[in-house]
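Note that one protein chain is taken out, while the other chains of the complex remain in position.
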Amino acid sequence: MKALVYYGPYDVRVSEMPDPKIEEPTDVLVQVTTSNICGSDLHMYEGRTDMEKGRIFGHENLGKVVEVGKSVTNIKVGDMVCMPFNIGCGKCKNCEKGLTAFCLTMNPGSAGAAYGFAGMGPYSGGQAEYLRVPYGDFNCLKLPEDAIEKENDYVMLSDIFPTGYHATELAGVKPGETVVIYGAGPVGLMAAHSAAIKGASKIMVVDSHKDRLKLAEDFGAIAIDSSKGTTVEQVLDMTDGQGADRGCECVGYQCCNTHGEEQSNVTMNELVQAVKATGSIGVVGVFVQKDPKSKETLEKKGHMDFDFGSFWMKGQRIATGQANVKSYNRELCALISAGKAKPSAIISHELSLDEAPDAYKHFDDRDKGWTKILLKPGQKAKKK
Amino acid sequence: MKALVYYGPYDVRVSEMPDPKIEEPTDVLVQVTTSNICGSDLHMYEGRTDMEKGRIFGHENLGKVVEVGKSVTNIKVGDMVCMPFNIGCGKCKNCEKGLTAFCLTMNPGSAGAAYGFAGMGPYSGGQAEYLRVPYGDFNCLKLPEDAIEKENDYVMLSDIFPTGYHATELAGVKPGETVVIYGAGPVGLMAAHSAAIKGASKIMVVDSHKDRLKLAEDFGAIAIDSSKGTTVEQVLDMTDGQGADRGCECVGYQCCNTHGEEQSNVTMNELVQAVKATGSIGVVGVFVQKDPKSKETLEKKGHMDFDFGSFWMKGQRIATGQANVKSYNRELCALISAGKAKPSAIISHELSLDEAPDAYKHFDDRDKGWTKILLKPGQKAKKK
Amino acid sequence: MKALVYYGPYDVRVSEMPDPKIEEPTDVLVQVTTSNICGSDLHMYEGRTDMEKGRIFGHENLGKVVEVGKSVTNIKVGDMVCMPFNIGCGKCKNCEKGLTAFCLTMNPGSAGAAYGFAGMGPYSGGQAEYLRVPYGDFNCLKLPEDAIEKENDYVMLSDIFPTGYHATELAGVKPGETVVIYGAGPVGLMAAHSAAIKGASKIMVVDSHKDRLKLAEDFGAIAIDSSKGTTVEQVLDMTDGQGADRGCECVGYQCCNTHGEEQSNVTMNELVQAVKATGSIGVVGVFVQKDPKSKETLEKKGHMDFDFGSFWMKGQRIATGQANVKSYNRELCALISAGKAKPSAIISHELSLDEAPDAYKHFDDRDKGWTKILLKPGQKAKKK
Partner (left out) sequence: MKALVYYGPYDVRVSEMPDPKIEEPTDVLVQVTTSNICGSDLHMYEGRTDMEKGRIFGHENLGKVVEVGKSVTNIKVGDMVCMPFNIGCGKCKNCEKGLTAFCLTMNPGSAGAAYGFAGMGPYSGGQAEYLRVPYGDFNCLKLPEDAIEKENDYVMLSDIFPTGYHATELAGVKPGETVVIYGAGPVGLMAAHSAAIKGASKIMVVDSHKDRLKLAEDFGAIAIDSSKGTTVEQVLDMTDGQGADRGCECVGYQCCNTHGEEQSNVTMNELVQAVKATGSIGVVGVFVQKDPKSKETLEKKGHMDFDFGSFWMKGQRIATGQANVKSYNRELCALISAGKAKPSAIISHELSLDEAPDAYKHFDDRDKGWTKILLKPGQKAKKK
């Protein structure tokens, strides 16, 4: 089959790879019809991880089931399915509590398993014609009848929609509350969409990119341009001087200060100031345990100059981590099907697999307008 | 009346002060029968705060009601009552949600109000013969019939028992779970007692003082001597290598490394390592917004070199802040009354008010055996 | 002042009554600008309660503060305020936990206190020019700057909006879930509005009145005409045969079967069938402890022929009771102010106080189109 393969930093190519096949009686084989490029793919693309050469990228996958192992009982050939980026066994202490992002058996000793991801197990990604799904009954979400019609919405159930939603869950957003979201990338926008779905009264989204802030406004949020350097003041002004009830961090360790320089503590320390005493902060932006290429001494070892004193005095809470996608994907799927959620609104490009190497380059260069790219392995190349 | 008055660093004296009186129709006047010395009193005693000279110390108070304002309806003259150290108005947005430690009106702009405390409003403390209690119906807990018999237990409802309990609530301790508690001072011991009450299966308490660790064992905990420098390894060994389900920080910014030097991030960074992925950490040890006398650059401005990368990768949670005492004091009172809680087990000294200056000196010197001191303003001096 | 006074069954008149005045230092005096007629007023109007003659009706009140007692600190003369129908003391064991509908001191021995209500204390209602509000700081919600512009929305914060919202809280409605609501009266409609705010994926509203079902559809719900006798089948059909995730009872003991006869168990037993196994049911429709005029033997003593066997086998939950309005009114207020909630959409009439007796008659006769009536004590009579 054809697949997007990693050859080294800044070098991904579409190559012929062996077709995956059923290896265990619990496996499911999927013909991929959509696989997205995710911001976290860029870390690997840039060579800032220990991703092995020769592996296939792609952890945001949707497709049609073409074969099932003999122990698979719920998923059938022909089903349209979307796969959470987390791969869970469904049987360990964490999976049985819904903590599928922290499965103890699929990638022992680590924070969980995923398709086509550095440090998250040996599983191939879905930027390819076919994908093997371990424990297929557990790891496939069967989509409703409008699966093909709304495929570009449903594919967001694999990662960014549940991850944005997770930010609001970690922050504990409740109806009528105010929320400030740092980051208007795909995940931040999905957090804004989720906060609106949950009935937040005021949603403030902070970013320095005007095109992304425009998308945030389309989701009903108030845009705050962080390049002005008055973010905290603006949030306090809009919340009676108290700060927002809840905050979401959707940027991660490569966040920048107003000079556009990477400074890993900017978003967190601003959130402590911008969120009210007794408020909560959900952190889904990625922070890493070591970052040797950083210019900051603390950040090199994954540490942060954190304003713990203010955090404690304000009696705040922080909750972190990757989204347990399965905890949310059924309900978010129902909202898409009912027309009450439309995550596809952020898509900028739909491309064929052959166009993927070029797309990676544009996306990595942060070229204007390259917000969210969907790859369609079954399609011939054509520009959107 | 006689009261313990602050004259400056390391200088407290028993002086004659004007009797407090009913100032508002909602006030209650209490004849103090017990008032504890708290570890946080020492910060003021040492002159490390901006405490005003001439003020009366004491925020852990219990006594008999001697007068009530005309709008007081529930509390009666003669009632034995224990006062939460937090003073709430009972009417603001925070108080009505139970967040009495963050009352918005009793000390506007700050993290709440308290008796005899630097930066927490103008209220006099209870290390005196009498105490004025604002909003008396709201701020007095009426004690059961065995109030006098168990006075030394009930007085712990003012602060350290609810504060230790709060640590376990912030950490989310549930029956059958494992807990690691940093700090075997009065609050850490109360956290251990609370974790046992909640049905934790394994309670590990970390400290470098052997006498305190002995008390922890008396509450059913496993003692870990932090001076050995193997705390994290020991916790991992006792939890199948996964880490404890929950962690409690009961030390605060003056925690020390194995060399006995203050290093504000020791307990927090060890907790991140000693608690499992997906686990939670409750922080009731005090962390401050600035600490000019610290030797650490970050700590001077209230910041911390925090291992945020590991914290995030493990998907952990931290919850912080002062205890909302009223959220717990009725239930903890019921447990004392039923004989199922016995916080008085940590008391080392019961002294008269006249002995207070001497007691402050011993306590501040960390003299062996001076664990918890109760002052009895109505008693004549006698050594315990 | 002028006020609507109860003279006996089916006999209410506008009479001159003494002006209320500040009785306690904690009182607030309000000039009523809007007071709604509630469905529960009709029970008293019809003489089916032990309401005393000479009392003033009205528990859904909004107005301007004209005087405050000397212990009132947060509310000021001139503030526009909306009062929860529950009157709480703010100081008892229940109020301090937010259970203001079950205040232990304002009407001891009963389920709480309210303005102008049979069996809920001696407090006068607000269908009058002025209203005394006990514990004014606690029982007044200060409205935002657009208070007058959106007065018809904000007045709904006194009762039906929080009560409808309470139904969804008791039922535990979460984003993406399906909900079936029995009753499209004002409270049922507010439950539908609340479920939409909370992000329910499918909201089904059951009633036999076509005009009310039309309003339900305006709030985004699916209307089910109960007179067809196929309600349960329709709900199952729309929920993959499993039943709705959550159910709300917004009718109460005078619910009717398909023949239009009162049968107190119709809604509850249908809900058990229409809600999925492991689902939850919130009950805010009123059920009474005795109903001597009922034709049913069990109902006379307040009992019900309830399908407990199916309820248990399905592992369902029921939560009941009057809304603790203060638990929700700040957040719902924020949603109105932000334009994200519009409860005034159900209003059918705005009338002067003089028109109230006539309005009671129409409302009690269930005359078509008399959905929700607002009285404006300050206005001269004019037909809407």
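Couple of notes before you dig in:
We call the chains A, B and C, going by the order they appear; numbering starts again at 1 in every chain.
Operating definition for what follows: a contact is a pair of C-beta atoms (placed from the backbone, for glycine too) under 8 Å apart; a residue touches a chain by one contact, two chains touch by 3 or more.
From a predicted model like this one, the values you see are computed outputs, not experimental measurements.
The absent chain, not drawn in this view, touches the displayed chains A, B, C throughout the complex. Touching the missing chain, out of A:Lys53, A:Lys93, A:Lys228 or A:Lys368, is residue A:Lys93. Only one of B:Cys140, B:Leu332 or B:Leu375 touches the chain withheld from this view, namely B:Leu332. Of the listed residues C:Cys256, C:Met304 or C:Ala338, the one in contact with the hidden chain in the full complex is C:Met304. Here the missing chain is touched by one residue of C:Thr49, C:Ser208 or C:Thr320, and it is C:Thr320.
Per the touch definition above, the residue from A:Gly8, A:Pro25 or A:Gly378 contacting the chain not shown is A:Pro25. Residues of subunit A that touch the chain left out of the display are 24-26, 70-71, 73-74, 89-93, 96-98, 105, 137-138, 326, 330.
Counting over the whole complex, subunit C has residues 94, 99, 101-102, 111, 170, 253, 264, 268, 277-278, 283, 286-291, 298, 301-322 touching the chain that is not drawn. Within subunit B, the residues in touch with the undisplayed chain are 174-178, 194, 197-199, 201-202, 328, 330-335, 337-338, 340.
We take it that only the chains that are shown with their structure count from here on.
Interface note: subunit A and subunit B, two copies of one sequence, contact each other through mostly matching residue numbers (shared numbers exceed half of all numbers used). Subunit C has its Cα centroid 42 Å from the Cα centroid of subunit A.
We define each chain's centre as the mean of its Cα atoms; on that basis subunit A and subunit B are separated by 41 Å. Multi-chain contact residues of subunit C (touching two or more other chains) are listed as 330.
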